Structure formats: C-alpha cells, structure tokens
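With one protein chain held back, the other chains of the complex are shown just where they sit.
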Amino acid sequence: MSGNNIDGIIEKYRGQPGSLIHALVEIQHENHWLPREVMHQVADALQVPFAQVIQIASFYKAFSLTPKGRHEVHVCTGMTCHLRGAAKLQAKVEEVTGLKDGETDAENRFTFETGACLGSCSIGPELIVDGKHYGRMTPEKVEAVLKQYE
Amino acid sequence: MPKLQSAAELEKFRAEILAKRDPAKPCIAVCAGAACDGMDSAAVAAAFVAEADKLAAKLGDKIEIRTTGCHGYCEKGPNVVVTPGDICYFEVQPADVTEIITATLKGEVVERLVYQDPKSGAKAVHMNEVPFYKHQTRLLIGDNPKIDPMRIDDYLAVGGYSALVKALTTMTPDQVLDEVKKANLRGRGGGGFPAGSKWETTKNAPEKTKYVIVNGHEGESAAFMDRAMLTGNPHKILEGLIIGAYAIGAQKGFMYTRHDMPRLEKHVRAALAQAKEYGLLGTNILGSGFDFECELHFDVGIFVSGESSALMRSIEGNAPEPRPKYIRTSVSGIWDKPSNLNNVETWANVPQIINNGADWFTSIGSEKSKGTKLISLSGNVVNSGIVEVPMGTPLRTLVFDIGGGVRDGKTLKAIHFGGAMGGSIPADLIDAPLDFDGMSKLGAPIGAGGLLLMDEDTDMIEVARYLMDFLVKESCGKCAPCREGMPQMLHILTNMTLGKGKPGDLERLEDIAEVTGAASLCALGKTSPDPLKSMFRYFKPEYEARIVNPAGGSGDTK
Partner (left out) sequence: MSEIALKIDDKEVKVAAGTTVLEAAQQAGIYIPTLCHHEKLEAFGGCRLCIVEVESRGWTSYVVSCLYPVAKDIIVRTRSEKVDKIRKVIVEELMAHAPDAPELVKLAEVYGADRNRFERKESFCVVCGLCVRYCDEVKHLNAVGFIDNGAKREISFIPEVAKDVCWECQECFTLCPTSYAQAAYLLTEALAFPGQRKVAAARAAKKPNKSRVIPIAAVPTN
C-alpha cells in the first residue's frame, strides 16, 4: 500500500470540505479500499465530521470498506442483459467463485459484483473481469474464463 | 499550437486542415464504441495500423486508418466503414484486414463482409443501402464514423465549432436564447422539458455566478446513446455547452459522467484539453469577450446521482440526495447558484439549431416533439444498436424496418420504454408515433430513449419485479414512500414470481404504487410505480393469473 500516495492525495485536498468525494475516489483508486484510519485522516484534513465521511463511503458503491480482491468480476444485470439471461450467468459465477454479490474471497483473489448497465447491451449477457469484456456469455464458458485469473 | 483568437483565425485554420485532407484518399474507420470494443475492435484497429504502416514503407502514405466512436450498428460489430463510398463491413476480425486493405486500394469491395439480408440474402454495400442505416436520419450520430474523438481537427474538418463562431460573433446571448426557445428543443434525458425555458429561468435568476452542466450519467437501463455520443464526439456536446453558457451568462461548466468508463474519461479529458489549447475554452474566447471554463466530474456508482438536484449535491462533494422540485435548480443549484442542467443529447442538438436555425429544426419531427431522437434498440431485437430517427416516426419503423424485428423467429409481445421508470405497451400499439406526449399518454414515456423489445416468452411479472429490484438498490433512502414502499412492492412481486401470490396482493400493490407515486421526494420514487401501472393497464390478466386461490383464502392477511 503506497502510504505516501495516500498522504499526497490527502494533502492535495487539505482544508477543502467540498472535495471529500474527489479525495475518496482517488484514494479508492489508489488503494482499492478505504481503511478506517485513512478515513479519519481525510475527515481531519478536509475538516468534515467523520460521520459524514462514513456516510459517503458507505452510500456510494464505488467505495469499498474492506480490502478488494486482485480481480474484479462483474456481471452486468442491466435490463437487456437480464432479458438475455444474466440471472443464470450470475448463478454460475456464484457457484464457481463461491461468492455472492459484493463479496471477496478469503484469499483476496476475486471480488464479485453485479449491477450497472455498461452500455454494451448488444453483446449481453456480459462477464467483465478487470475491465475486459466477455460478451455473449453462457454459463458453460464461465469456468474457463475465470481460470485465467490467479 | 497558438490560441485561435478570432472567428477569422478559426476559419483560416479549418481551411488549412481541409486543404491537407484529400477526400479521394481511402480512409478506414474502425468503430471503438462500447460493444465493438467489447468484441475487441482494438485488435482489428491495431491490425489495420500495422498493415497500413507496412504498406507505407513500400508505397508511401496511401491509406488512412481512423479509430472512431460508435457507428450505431452494435449488433454487427466490430464495425468498419470505408470512405469514399461509405462501404460498410461487419463483424470484421484481424484476419480480414489484409483483404480489406488490398480491396480498398483497388477500389473493390470485399463481398463476404458486407451486409446481407437474413431472409432474402440481398446484399447492401453502401451505408445508405443498408436497411439499418437507410431508415435513419443521422443528424447527431452521423458524424461519428468521421471523427477520431482524440483529434479536435477531425471535428473541425466536419464543420465543428462553426456554430460557436456564429453565436459568439454574430449573435447576442438573447438572440441565441430566442433561437433555442423557438426551436422548441425539449430535454432528451427523460423530462422532455423545454430547454429554452430552463435556460431562461437560469439566465433571469438574480445571482451573477451561474453554472451549466452536462448530465452524462445515463443511469437508465438499456440506454447507451449518451455514452456513445460523449465518447464518440465529445466536442459536439462541448460546443453546445459553450453556446448555452454564452446565452445564459454562465462562467463555468461541469460535465458529469460515470466513473466506470475509462475510454469516455480519456476522450472527454482530451477534448477539454484540446479545446482549451485552441482557445475555445478559457478567457476571451475567439476574441468575443466571453470567458468559460469546464470541468469533468464523476459519479460514484449510484443511479440516483443522475437526478439533477442529486447530481448537483454530488458535484459539491455531498451525498447525492435530491431536493424537492419546488426549489428549482435553475434558481438555486450547485452551491445554491443558478445551475442549468441538460442531458448530453440535448446539448448535442444546440450547434445545429444555431447553424441551421429554429425554423429548420421545427420542420423535423411532430407537432410538439421537434428534431430527431437517439434511440438505443435492445432486448429481443435482431439489430441492436443506436439509431436516430425524426420524432413522430412510427414505432413499427424502429422495430421492424430498422430493428429487423424479433430475434429467433419469435413474435413481439411488448415494447418497453424508459427503463425502470417507464412502461411497457403491447405489440398491437406498434403504429404509435415516437413522441414525448403521445408515448406518455400511452403509459410508456420515451425517457432517455432506451427501447426494449420483449418477445412472446417474456414474463411480465418478472419484468416488473426486475425493474423494482433495480430501483430498490438505487434509492437514496431519504424519504419513507420510496425507501419503504418500493421494497414492499418488490416483496409482493417476488412472491408472485415464485407462485406465492396471495389474495389482496394486487390491491396492496396498487395502494403502495399510488402512495409512492404521489408522496415520494424525487422522480425516482415518484415514477417507480410507472412500469407496474402500465402492466396493470395492459397485462392485468397475466397478473391476476398469478394470484393463488383468488376466490378462497382468508382475505387480506399476511
């Protein structure tokens, strides 16, 4: 964890309560999660109540309050993907990874999330791993795709 | 690149760009829109570039390769368009690249990669022959295949920023406002509210500091045209924004979009930087005396942040909690300053209204819905993608002529508009025209324009359940009717899909729907019952059939 970078981000926004979300986004991007001590530092530096930092961090799903896995596995559950069978795809991913939506495994290999239509509806249903799209997916292909990711 | 400090300098620069471009020189445009990208069009583009470089070493610079934004025919990607001639190649793979380049240089066509009608086998080579494209009126998206979004010069080459020149140097802010009002440009994000009126309210608000905002959040499920426009032609939206800011008297703009689209971020950042470099953003733009800056902001992963007042809280750094509509954001928005928010597509319409005039714009469309509309076609449709048609076009044209009908030989059961806050109409209403008010009256408001086809196998209770589930996850939780009412509706609908529908369920649904619709704080809660309302209007028998023991049972108990 690059503590220096996090300190740098906090310093950049010191004294700017209006930049709370920007600061948290950058820290999340840098660190992949928001440790509680870091959130306290942000509260102090940006002069916002800690309760507000917690509210924002727990409200927005882009933030993670627990360490995330090395690989982010995402099943799109937008309306088109749903009509094209995303539920079955989701069930298969749950089976293969042992994770439910929002969970990370104990070895920090995968974090599994569903949601947000990503705008590539024509190739639904989709499995997206670390930003790479696997379109027109079927449950049968899931295991082979996930095997590639250590 | 020194700043362009006057209209004359910009036009001179544009002429220089055009002089360097030979329209007869073949250009291969590879689509890098979301779906094509997901099908690895980047590999196709890389293969083209490698092959073209090899050729250039031997023959000199004979062919141009351009990576562009979304062409629209997402179903058949990776998409490639070759100019001159607008020859369309579909489902192109890296292995096809050599053949395409060889044929292009000889002025020939690769027959096996052109469009072929699935029933008749008839081929169509040029874009204006391909059925998907030929029935469209591509005023907004038509430029996408011609532009590399990372190059502002491409936008200038197709006439970009000429509207800004016209507005800043030959029109007063009031004249610009009047033109947009006369054009009756209605919001394309879902509200359908007259943009000119909103601009005027913001303009007339007493505060001097004013803001303009591009809402590029596009949370509506199955709508993907805003992202395609913003990723594929960010300058068009920026140009509209600067013109609007000039009309309204705003000094600063915000582009608000999603955090999960790296290519979109890259393109918008590049567009803002290049516009600034060219002097189209900053102080004394083109010598007009008008100053304007623009920033990019991201959401953090929740649908409600697409709601305009919640979005403004988000830009301030707060949680996206909506405010009641009687505090109008055009009067008191970001940091309580007058803020004019419009959707991506709305802003994209502004340059052409200024260039061609309100009379031209009002000649397109229906009586109260003017201009064209971008529609994202998806669901059980043969040709999914982004299309653009004049308002007033019958749905039949969208579904059958452009969309190619229902996939897998099934029949059409319903058409859904407006995502989780819209509604479904049955197939027998297929001749209804695409129109804000008409579709609202039918119970399926256009919303952002996401059109979903549902085939005969679709379970309409499951559709309502799914949409309610989506909204439950996206609620901010501030007000009771939404926070409590939606999960209760979801619970009942879920039971119905599991065969556990009880007597009294439909009445309970109707009551909660009525109260959530009437008493919620913002549009999310208020419109959450709308899909259910359309279900009860057109598909009630299907719902009634799910109630177990309708005659027996002990009435309305748990």
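Miscellaneous remarks
We call the chains A and B, going by the order they appear; numbering starts again at 1 in every chain.
Simple rule for what comes next: a residue touches a chain if its C-beta (ideal position, glycine included) is under 8 Å from a C-beta of that chain, and two chains touch if they have at least 3 such contacts.
A quick note: this is a predicted structure, and the numbers were derived from the prediction, not measured.
Across the entire complex, contacts from the unshown chain go to A, B.
Among the residues B:Glu75, B:Asp401 or B:Glu474, only B:Glu474 touches the chain that is left out of the figure. Contact with the chain that does not appear here is found for just one residue of B:Thr169, B:Thr201 or B:Gln488, B:Gln488. Looking at chain A, the residues touching the absent chain are 40, 49-52, 54-55, 58-59.
For chain B, the list of residues touching the undisplayed chain reads 302, 324, 326, 472-481, 483-488, 491, 508, 511-512, 514-515, 518-521, 556-558.
Heads up, the rule we're going with is that only the chains that are shown with their structure count from here on.
Residues 17-22, 24-25, 55-56, 59-63, 77-80, 82-83, 115-124, 126, 131, 133, 135 of chain A are the ones that touch chain B when the two sit in their complex. Put simply, chain B touches chain A in their complex at residues 34-35, 37-39, 74-75, 77, 218, 221-224, 227-228, 258-262, 298-302, 314, 316-319, 376, 378-380, 384-385, 416, 419-420, 450, 452, 454, 458, 466-467, 470, 473, 476.
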